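The complex appears here without one of its protein chains, the remainder shown in place.
In order of appearance the chains are A and B, and numbering begins at 1 in each one.
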Amino acid sequence: MRRAVLILAAVLCAAAALGAGLWSGVHKADAAVPTSRVRLVLQWSPQAQFAGYYLALEKGFYRKEGLDVEIIPGGPAIDSLAYLQGGKAEFATAFLSGAVTAAASGARIVDVCQVVNRSNLLLVAHRKTVKDRDDLHGARVTLWGSSFRAAYLGYFQAAGVKPTILPQFFSVNLFLTGGADACAAMSYNEYETIIQSGVDPGDLTVFSLRDNGFGFPEDGVYTTSETARDDPDLCRAFAQASLQGWAYCRAHPSEAVDSVMRHAREAHVPTNAVHQRWMLEHILASIYPGEADAWKPGVLSRVDYERTRAVMIGQGLIESAPSYETFVEKGARSAP
Amino acid sequence: MEVETAGEVTLVTLPARVDTTSAGDVEAEFRGMLDEGARKLVADFAANEYVSSAGLRVFLSVLKALEKDGGKMVLCSMQPFVADVFEISGFSGLFTIVASREEAVVAF
Partner (left out) sequence: MLRSLPIAWRLTVLVLLGAGIVLGVVSLVSYTSARDLLEKQKRAEFAAATAATANRIDVVGRAVEKITEGLAVTVDDTEPAPARARAMVRRTVRDNDELYAAGIGYEPALYDNFAPYAYDPSGQYGGTATNGSSGSDQVVVTDLGKDGRAYEVGDWYQLPFQTRHAVWTEPYYQEGGGDVVLATYAVPVHLRDDKAPVSAVVTGDISLFWLRRLLQNIDVGDSGYAFLISKNGTFIAHPDPGFIMNQSIFSVAAARNDAQLRAIGQKMTAGGSGYVLFDGLRSMKADGASWLAYRPVASTGWSLGLVVSDSAISADVVALNRIQWGIALVGIAALLVITLLIAGTITRPIRGLDAATHALASGDLGAPLPKARGRDEIARLTSSFSQMRDDLERHIDELRESTAVQERMHSELRIAAGIQMDLVPRTFPAFPERRDLDLFATLVPAREVGGDFYDFVEVDDDRLCMAIADVSGKGVPAALLMAVGRSFLRSFVREGGSPAEVVRALNEEIAAENEASMFITMFLAVADMHTGEVRYASAGHNPPFHVTADGAATQVPRVRGVALGARPGMAYDEGTLKMAPGDVLFLYTDGVSEAMDADNVMFTEPRIGEELATAVVGGASCESVVQHMLAAVRSHADGVEQFDDVTMLAFRYLGAEE
């Protein structure tokens, strides 16, 4: 049903454009194009981690694809995948490990666009108590909730250390006040926060999961299996526009930061432009591959998926997970 | 000029030359003595070698002044040349001329 509407809308739009001729200026000559209203729920509060989506909306990339997108900001009280499953949004961003966990528990979700293909997970420790990996044994380490822990637990096991795991929620203050010896941190977020709390890099020991063989892809755009089955074009369109948004951020970082700051202020999120700039740069580095990297933006490779699933099962976080084909929408799959 | 007094007599020893240059001083000294009241003058020519007409004039002038006041002048110890000058000019007749100082002192 939706597809038919879309096709009709596209035809009418083309006809109107041909009939009206050139229309210069700021006007977007797409008033007559029928659009689908979709809601995107983000996995956290507004920050540069989601700049691509903001810019895709502001710059009209979604609209060009015939999508009228509403972005629902996330936060501590919101579970983006639950929103998705509950029908409160058509698309949701989520961590890969979180999505795999949900899928393993029976959630019918599909990855339509793997945005962040490189791990940004770090373990940041006070150099005073943890000078090297072996010092982690018995150390007090705060980690995020279960779905984020997979990589860390796998790393600890492989390293043969057994730290005391404490919960980590929405701050690293337990670590900063000395209540913990180490904490989990995103290289693009908490690490910078720690530095901007006055801790010098020389006082920290930083373990990069990626460098230690436990780096997995992270943020992706998910939709329900139903949506993926019924409207693959919608999914493609959304994925494409989103990637265009990210491409625009890469080309216009200052504009992207401005947009993010506006959204953050609206949501009363305490942050500053320097922090967001840092975040944007690091996120972009994990979206767009370097010369030595093999991934493709928007694509979740089979290898990465298999590896992630294996570690999670190995750590006993899940018992099983869907197959690659089930989990990943066709447009986001790697070449066989 | 050396001046001595022996009682009322004033003895004057004349200089070596009484000519135009010294005549004025000699006359002034004599006049001074006259002003002081000397009336008995002895002019001792022992040291004198030459008297010019200007010098003669001085003696004439002193003689006239003395005689006006009742005084007397005696000349003594003249050397030959000077005596001759007085002789030729006839002044030897005007003055009392004696040979020596001792004689001059008592010639008054």
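Basically, contacts are C-beta pairs under 8 Å (C-beta built on N, C-alpha and C of every residue); 3 or more make two chains touch, one makes a residue touch a chain.
Not measured: the values here are computed from a predicted model.
Across the complete structure, the visible chains that the omitted chain touches are A, B.
Only one of the listed residues, A:166, A:206 or A:285, touches the absent chain: A:166.
Touching the chain that is not shown, out of B:13, B:61 or B:96: B:61 (per the contact rule at the top). Only one of A:59, A:250 or A:275 touches the absent chain when the whole complex is considered: A:275.
Counting the whole complex, the residues of chain B in touch with the unshown chain are 19-20, 50, 52-54, 56-57, 60-61, 64, 88-91, 93-94.
Of the residues in chain A, those that touch the hidden partner chain are 76-77, 166-167, 169-171, 173-174, 176-177, 179-180, 195-198, 200, 268, 270-275.
We take it that only the chains that are shown with their structure count from here on.
With centres defined as mean CA coordinates, chain B is found 161 Å away from chain A.
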